[in-house]
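All protein chains but one are shown in place.
Chain IDs A, B and C follow the sequence of writing; residue 1 opens each chain.
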Amino acid sequence: MTDQRQHIFECQIEVRDYELDAEGIVNNANYLHYFEHTRHCFCKSEGFSFADMRKQGLDPVLAKITVNYRIPLVSGDVVTSRLAMRRKGPRFIFDQWLINEKGELVAEGEITVVTLKNGQLSRGDELAAPFEKYLK
Amino acid sequence: MTDQRQHIFECQIEVRDYELDAEGIVNNANYLHYFEHTRHCFCKSEGFSFADMRKQGLDPVLAKITVNYRIPLVSGDVVTSRLAMRRKGPRFIFDQWLINEKGELVAEGEITVVTLKNGQLSRGDELAAPFEKYLK
Amino acid sequence: MTDQRQHIFECQIEVRDYELDAEGIVNNANYLHYFEHTRHCFCKSEGFSFADMRKQGLDPVLAKITVNYRIPLVSGDVVTSRLAMRRKGPRFIFDQWLINEKGELVAEGEITVVTLKNGQLSRGDELAAPFEKYLK
Partner (left out) sequence: MTDQRQHIFECQIEVRDYELDAEGIVNNANYLHYFEHTRHCFCKSEGFSFADMRKQGLDPVLAKITVNYRIPLVSGDVVTSRLAMRRKGPRFIFDQWLINEKGELVAEGEITVVTLKNGQLSRGDELAAPFEKYLK
């Protein structure tokens, strides 16, 4: 995993109360929503939104995720969501971190994405092009 | 609203624990999921699934909903979800009920749907055709 | 319904791509999430968050909702979410509006909330107290 200090993007995400479950903490699946939303904000900030990708027949899909849950998120929390990006052939790997307001690491994820081009697994070059500067 | 005894379809829906919120009851938005899932099961049982509709360029979209919440749903509940259907010109109105295992009315909804045909508001005749017998 | 110009609170909500369904528009249930999140932000801004309410044994629960869906929300949309508040005995009625970036009304909701105090229906006075100035 990349060192967190080498993140290339960050945004703020506020916990919404409907994301809590009966234990009073954010349900585990919502962390994937936070991670996904962060990736989409990153792509949009680079001028290549998911809506743009679909118009080109490109569908990024998840191949694998690993998430370490460290500190439960509760009502009122606001996290800083950070992201770094790597490429291994057709696979794009996003290292992602959620940091709470005390600066503590709440969760970290390693998310592997591949790209379908008109339904077929792509080599990934079209997705890589706009992000070239991050993928040396 | 139609009399509940005149429902034309029913299915069972089991509360899933992730649908509870921090109050320990099913979050209000999930009732719309239950209602939607019931409508989709009904359409599928009539041989005209939402996937089929999309293939024909038909997109049913919600115009209006009214929901009365009567008894909170909790972990372990299983509801019988019932549905009736009416038409008012381009609008299709679904009367829907959720009944718990004691036979009590948990919630009732009146959901108004219109149809887009290639993005334009449709008169609804294509959607009506497969359901004609229910729409006299 | 209250005149929208008399709203007492507003916040911004950004559509997240995972809230879209297969039609490419925000799923109907997520509007209830937006409305709920807005009410919670409003209560928090008044110094009486839902976490605070629960600590006092107060559980606000929905009794009824009516939503008019006017314009589908799509990827990239940001809405201004506005709220007004009325009281009818034990019932608190929230009039809510979602406005898109062109100033168009996307959806409006009338949401009726009652309060449980230690599991029993409450007269609502404890919930009303912090909001008195809005409930003349």
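Basically, a contact is a pair of C-beta atoms (placed from the backbone, for glycine too) under 8 Å apart; a residue touches a chain by one contact, two chains touch by 3 or more.
Note that the coordinates shown come from a computational prediction; the quantities given were computed from them, not determined experimentally.
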Original post:
Which visible chains touch the chain that is not shown?
Top reply: A, B, C
Original post:
What residue numbers in subunit A mark contact with the hidden partner chain?
Top reply: 22-23, 25, 27-30, 32-33, 36, 50, 54, 59, 61-69, 72
Subject >> Missing-chain contacts mapped onto subunit B >> reply: 16-18, 33, 36-37, 40, 44, 49-51, 74-76
Original post:
In terms of residues, what is the contact footprint of the unshown chain on subunit C?
Top reply: 17-18, 20-22, 24, 27, 29, 75
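In the analysis below, only the chains that are shown with their structure count from here on.
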Original post:
Among all chains, which one's averaged Cα position is nearest the averaged Cα position of every protein chain shown?
Top reply: C
**OP:** State, to the nearest whole Å, the distance from the C-alpha centre of subunit B to the C-alpha centre of subunit C.
**Re:** 23
Original post:
Between subunit A and subunit B, what is the gap in Å from one C-alpha centre to the other?
Top reply: 33
Original post:
Residue numbers in subunit B touching 2 or more other chains?
Top reply: 22, 27, 29
